[in-house]
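In this view, the complex is presented without one of its protein chains, the others remaining in place.
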Amino acid sequence: MSDAGAAAVRVGARDISRRFGDVVANDRIDFGVAPGTIHAIVGGNGAGKSTLMRILQGLDRPDAGTVILDDRPVRLASPADAFAHGIGMVHQEFMLVPERTLLENMILAREPIVAGGIIDRAAARAAGERVAALAGAKLDWDMRAADTPVHLRQVLEILRLLYRDADVLILDEPTAVLAPAQIRELIALLRRLKQEGRTILFISHKLDEVMDASDVITVLRHGRVVGTMRPAETSNAQLVELMVGEPVELPTVTPAAAQGEPPLLSLEGLVARDGRGLKRLGPVDLALYRGEIVGIAGVAGNGQDELVACAAGLGTIESGAIFLDGAAITRAGTRRLRELGIGYLSADRAAEGLCLAASIRDNLIAGGEHRPPFSRAGLLRPAAIRAGAERALAGLSVQFGKLGDAVGSLSGGNQQRLAIAREFGRKPRILIAVQPTRGVDIAGIAFIHRQIVEFRNRGGAVLLVSEELDEILSLSDRIIGLHGGRITGELPRAAANLERVGRLMLGEAAA
Amino acid sequence: MLDTLIHSALLMTTPILLAAIGGMVNRVGGIVNIGLESMMLSGALVAVIAASASGSVLVALAAALLAGAVLGLLMSLVITRLEANEIVVGLGFSVAVAGLVRYLLKSLYGVSGTLDPQGVVMLRSIEIPFAADLPMLGAILSGQDPLTWFAWIMVPVTAFVLYRTRTGLRLRASGAAPMTAHALGLDPLGIRDASTVFAGAMAGLAGAHLSIGVVGLFNEGITGGRGFIALAAFYFGRNAPWRTALGALLFGFFEALQIRLQGHGVPAQLVQMLPYLIVIIVLTGLGLADRRRSAAIP
Partner (left out) sequence: MTSAMAQMRASSLAGALIPVVLALAIGAIVLAATGHDPLSVYRLMAVESFGGEKRLQATLSAATPLLLTGLATAVAFRTGIFNVGVEGCFYLGGIVAAGLGFWLVGWPSTLIIPVALLAAALIGGLWLLLPGVLKVRLGVDEVVTTLMLNFVAINLTSWLVNGPLLARGSANSATPAIQKAAELPRLLPLTTLNLGFAISILLVLLYGCWGRFTVAGFRSRLAGLNARFCRAVGIDVSSLVIRIMVLSGLIGGLAGGIHALGLVHRFVAGFSPGYGFAGIAIALLGRNSAIGIILAAIAFGALASAGATIQLFSDVPIEITQVLQGAVMILAVAKLGFGRGRGTAL
């Protein structure tokens, strides 16, 4: 596959190990990427993919072993070092300065200058146009990064790597924030870059894309390489088996018909703005019935955050109304909504869903500490709190040491189970679940899905917002598309497939 | 009458302006420098000692600049490398340096509070002959000392550097998005430290202006809270050089006015309160403007 004279391994790892305290993130990893290929790294959460990528880009250093560049061992001391060797990375959380323009973001740290350190704006623009033409993209260079749509921000990140003459591009979960059509565009771009001789290394857990786009796949599990093969030599099922270690039965979820009228939760003409005053949602009409799961499909940044915030009482409603069982709750605060039976599973459990620095016990009673039996006359009652916490945890197989342990010490999957335990412990009627399985291991995902379905089977209503289309497709009774803050259409499960949902996400009719 | 007021307003503005520009650059780089007062104080002391020892104004200014810069570096390292909270560190430096200065005056010079050595050379004023006769412009342009000229020249220079040069872009990036800067190969912590050193140097010069530019001696109260007024000025200016200069000028004007009005029934302290109140009003106004522009912050 390599030309005579070129290195066999453009970038790779030899015997790399890295641990953080007790956790072994990378365990003697050996792998190599041939130049001019697209190489995918797959693995479940905690498999060590991100750690390995950070090491390859000089953001971290291995405890043992070495990075290989052009068949030779190399020590990368910093990202500047990596860039000097032609390696660049597009991180999952985009590395952009929000207040600066796209052009400034692109040239940052490698600015074209004239004498005295003055930035040569004309040269910068010319360079920008050049790499944009290379990639077949078009950008408004003077737009602020914060105002630019997400997929264009990603394009900029890639262009920035080209501008810095990176021939090895590392992409961390590049398709996480894209709609299906945008994913296709990205894969086409990657293929174009490959044709030019660049080397692409990307992390993904979306096996369809991995099978479609890559030339070679490496599977990681528990920090070790457990398989390297070409797509033609394997299948989705086999990849999952390698990732998890045993065949996992993902529960097949049978759709349930909504039980009776009228809707439990009803949004009418809802309009909301984001924190900066831009109109993000609305007007939107949505009805949620008992005993159903409604999935909201949309690319990140199309109003889902505002929709969820309004329903959970955390956002500001500019106009429109929300009704719960016929009663208007539009102006009600979070506490009232929770008392009325609306539960909320946040997308960001570290910053919002849980208090990582507080104990398990504290997290379980938070929000309910003022009510009996947890307190009386303003004084806390420790025994009742302990009993309540134990009750909430029962049946949710959370692995923990003691109730007094800090939640931050739990694994991602256990943290999410804890958050679910708290929400279900309040016996909600409605559950707003946002990215419920993000950062959770495969067994945990199956467990959480079962919990959500059983809640629905008991008569609960679920508003599911997720960027994992698989999750939306497998769990939802109805799928509603959200684009530009407006509802684009609705599909019952029987009629839904990836193509149609993808079109809804981009604002096209479901056809 | 107006001429002397203008002249004295500019004189009062200079130390505030110098420190405010330093503080503004520091803030753009990502650190709110509460310790400007301490850097000013040390600059004032060092300038007097160096001026009397060397007989050279240049040496005195260099020494003051250096003293402020070293303090700035020290403070910055504690913040960037030891990840200490910048507000607390700034306050701690203010307290510690104030105590250290008084301690050294007593220990090394045997004086309590005031150091008035022999042979302190002062900043000379620059007379511009034909301008001096112009009605108001004369008071502005002529008879100012070199540091005042330097301070005002630094305003457009800073603006230029911030908006048109590589250094400025990197500084702004390091302040706003340090992780991004690091991922692109920059050294955001080092850039922050450099901005604090600059702030310290400017504050040191500000202190020198107070001691060898105006009174010719050192007194432990010589800075009189101007480090915090400079803070008020760059909060007023919100990271924009010309607005910051406007704030400094406003506060300098208040000070000159207050001295003039003493004995006319206007209490000095109430005028002294004004800069701080103005900051609160400005921040409130900004908050209201933000709120009107968007939905209320939940």
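Going by the order they are written in, the chains are A and B; count residues from 1 in each one.
In this text, contacts are C-beta pairs under 8 Å (C-beta built on N, C-alpha and C of every residue); 3 or more make two chains touch, one makes a residue touch a chain.
Keep in mind the model is a prediction, meaning the values are calculated, not measured.
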| item | value |
| --- | --- |
| Of A:Asp147, A:Glu369, A:Glu390 or A:Glu454, the one touching the omitted chain in the full complex | A:Glu369 |
| Hidden-chain contact residue, picked from the options B:Ala98, B:Leu141, B:Ala176 or B:Val215 | B:Ala98 |
| Residues of subunit B in contact with the chain not shown | 32, 34, 78, 82-85, 87-89, 91-100, 102-104, 106-108, 225, 228, 231-232, 235, 267-270, 272-273, 276-277, 279-280, 283-284, 286-288, 290-291, 297-298 |
| Interface with the unshown chain - residue positions in subunit A | 312, 314, 333-335, 337-339, 344, 346, 351-358, 362, 366-367, 369-370, 375, 378-380, 402, 404, 422 |
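Just so we're on the same page, only the chains that are shown with their structure count from here on.
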| item | value |
| --- | --- |
| Between subunit A and subunit B, centroid-to-centroid distance (C-alpha), Å | 46 |
| For the subunit A and subunit B complex, residues of the former touching the latter | 57, 59, 78-81, 83, 89, 91, 95-100, 104, 107-111, 113, 116-119, 272-278, 309, 314-316, 318 |
| Residues on subunit B engaged by subunit A in the complex (per definition of touch) | 164-167, 169-170, 172-173, 176-177, 179-186, 293-298 |
